[in-house]
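What follows is a set of notes on a single structure, which appears directly below.
Below, a portion of the complex is reproduced, with chain positions unchanged.
Letters A, B and C mark the chains as written, and numbering starts fresh at 1 in each.
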Amino acid sequence: MLFKVEMKVNIPHDIDADVINEIKAREKAYAQDLQRQGKWRHLWRVAGSYANVSIFDVADNAELQDLISNLPLFPYMDITVAPLCRHPSSIHEDDR
Amino acid sequence: MLFKVEMKVNIPHDIDADVINEIKAREKAYAQDLQRQGKWRHLWRVAGSYANVSIFDVADNAELQDLISNLPLFPYMDITVAPLCRHPSSIHEDDR
Amino acid sequence: MLFKVEMKVNIPHDIDADVINEIKAREKAYAQDLQRQGKWRHLWRVAGSYANVSIFDVADNAELQDLISNLPLFPYMDITVAPLCRHPSSIHEDDR
């Protein structure tokens, strides 16, 4: 089951540089692991911003919550979610 | 070059049913043709709405304008566009 | 799988009274049928408005889209959807 997830990162200007760099490193590893598992199906940068557009493929809403709330950058992001499903005009079997 | 395109359809309540049905039929044919050409890379329905989330793959901004402004439903849609590019944490070569 | 669905009804002032009354009658029958099936789990009126707050219980996003897009009043409503899941502090087993 697919969801569009948009994440906008807002790093507080007075946070310790080492702390945030360590969080970003964990975020990258986490994101790549979820991509390898097929759960984070697409991950694009929005050009001109510190934001991304993503497509998640999860079993249900609970798994979506579990994956997103465990993002290391979760406390520093504005996140919006939209449930997706197959479009009647789509010719792509996998865009369900 | 990829763009996220979101389309929300607003059909006026007093439009002639035959007119709008003919437009919708042309919209479907047009959307499927662009998908077959690889220019409309993804097309998802937003669950619970008369709206879609799409990914377009175009040569440049001019082609994006050309493809979108020729949508048969173009006069009846609110459309938002976001330019995308490769995310540094993406492992998918094709999510450029 | 649960979703909060909020519906705000906007009837055009120049629509034929018989047409809209027939649509409302079908809407009521449809809503009560889905409630009896357990798919429309809760339906509340928002006091002071022509709007409702609902909880849907569906198999997946596709079923949510199917149920909502077939509402007879669908063309006359602004609808927002939020995916829900079990809250870690909930004591109600069924509020999953």
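Here is the rule we use: a contact is a pair of C-beta atoms (placed from the backbone, for glycine too) under 8 Å apart; a residue touches a chain by one contact, two chains touch by 3 or more.
Being a predicted model, the structure only gives us computed values, none of them experimental.
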Copy count for the complete homomeric assembly [3 present here]: 10
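Criterion: only the chains that are shown with their structure count from here on.
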Between subunit B and subunit A, distance of the C-alpha-averaged centres to the nearest whole Å: 22
Chain centre separation in whole Å, for subunit C relative to subunit B (CA means): 27
Per-residue multi-chain contacts in subunit C, two or more chains: 3, 61-62, 64-65, 81
Complex contact set, residues of subunit A against subunit C: 1-3, 60-62, 64-65, 81, 83-86, 96
Complex interface listing, subunit A residues touching subunit B: 2, 4, 27-28, 31-32, 35-36, 42-48, 52-53, 82-92, 95
Of all residues in subunit C, those that touch subunit B in their complex: 3, 5, 12, 14-15, 61-62, 64-65, 68-69, 74-76, 79-81
